[in-house]
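One chain of protein is taken out of this complex; the other chains stay put.
This part shows chain A:
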C-alpha cells in the first residue's frame, strides 16, 4: 500500500510526462505505470472505505439494535435487518427512565461550563499572551504543569474542599470544578500568540484600553479558537462520567451518562432498550459535532502545537 503523504497525482503526474516525453518508445512503460498507479488508488480507496466501515460497525449495530425486540439483539447469525421494527422503543424509553431530566441536566452543565470556560479562559489567555508583568511566566508555568497532573491525583483534596463547602451533590460543584480549567487558558494563549502584537499596539495608540482590545479586536480575531474550545468543552462535559459519578448522588441531578449507566445495571437483559437509550444519548453530540466539525478539529490541532 502507498504510504506517501504527498498529493501524488497533482504534482508528479504533470511534471513527469514532459520530462519523459523525449523518447517515443517510452509511452508503453509510462502508460503501464499510470495504470498501476490508478489501480493503487482504487485499492487504497477500497481499503480505506472498508476500514471506515469497520470503525463505524458498532454504531450501525447500536442503531439497528435500538429498533429491535430484546430477543433479536444478540442472535446467531446477526440480524442486520430486524425481523420486526420496534419504533416504539423510542417512545417507551422516556417513560422507563427520566431521560428528559437527564438530558436537561447534561445540557445545563455543558452550556454553563462551556460559557464560563470560554469567557474566563480567553480573558486569562489575553493576560498571559498580551500583557507583561513580573511573575507572569512563572504563573503560566503553574497552569501548564497542572495540565500534566492527572485529575485522579488531586481529586480527593478537591472532594474534601467541596464537602466542607457543602457542595457535594450539587450542580455547582461540577461547574466550579470544570469551569476554570487550565487547558482552555493554554489553548487560547497559543492562539493569541499567533495574533501579531502590532495590531494591539496600533489599537493602544488609538486610545483603546486593554479590555477594549480584548473585547473588540482579539476576541473577534480568535473566533475559530473560541469555537474549537467551546466545542471541545461542551462535548467533554456532556460525555464526562467520572465527575458526575463522584459528585452527584441524587437521581434528579444525574446526567445522561449516569442515567444510562444505571439503566444498564438494573435492566441488563433489556438489550434493545439499552441500545435505544444509547442512541438518544449520542444523538445530541452527533448534531453538535457535525455542525462544528471544522472548529472541533482546529481546536484539537491547535492544542498539539507547541
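Here, contacts are C-beta pairs under 8 Å (C-beta built on N, C-alpha and C of every residue); 3 or more make two chains touch, one makes a residue touch a chain; residues count from 1.
Quick note on the criterion: contacts and distances are computed from a predicted model.
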item	value
Name per UniProt, for the chain absent here [options: "ABC transporter permease", "Urease accessory protein UreF", "Flavodoxin-like domain-containing protein" or "Damage-inducible protein"]	"ABC transporter permease"
Of A:28, A:150 or A:220, the one touching the omitted chain in the full complex	A:150
Interface with the unshown chain - residue positions in chain A	1-12, 41, 44-45, 48-49, 51-52, 55-56, 58-59, 61-62, 65, 73-78, 119-121, 123-124, 126-128, 131-134, 136, 139, 142-143, 146, 148-161, 176-177, 179-182, 185, 210, 214, 235, 238-239, 241-242, 245-246, 256-257, 260-261, 264, 271, 274-275, 278-279, 281-282, 285-286, 289-290, 293, 296-297, 300-301, 303-306
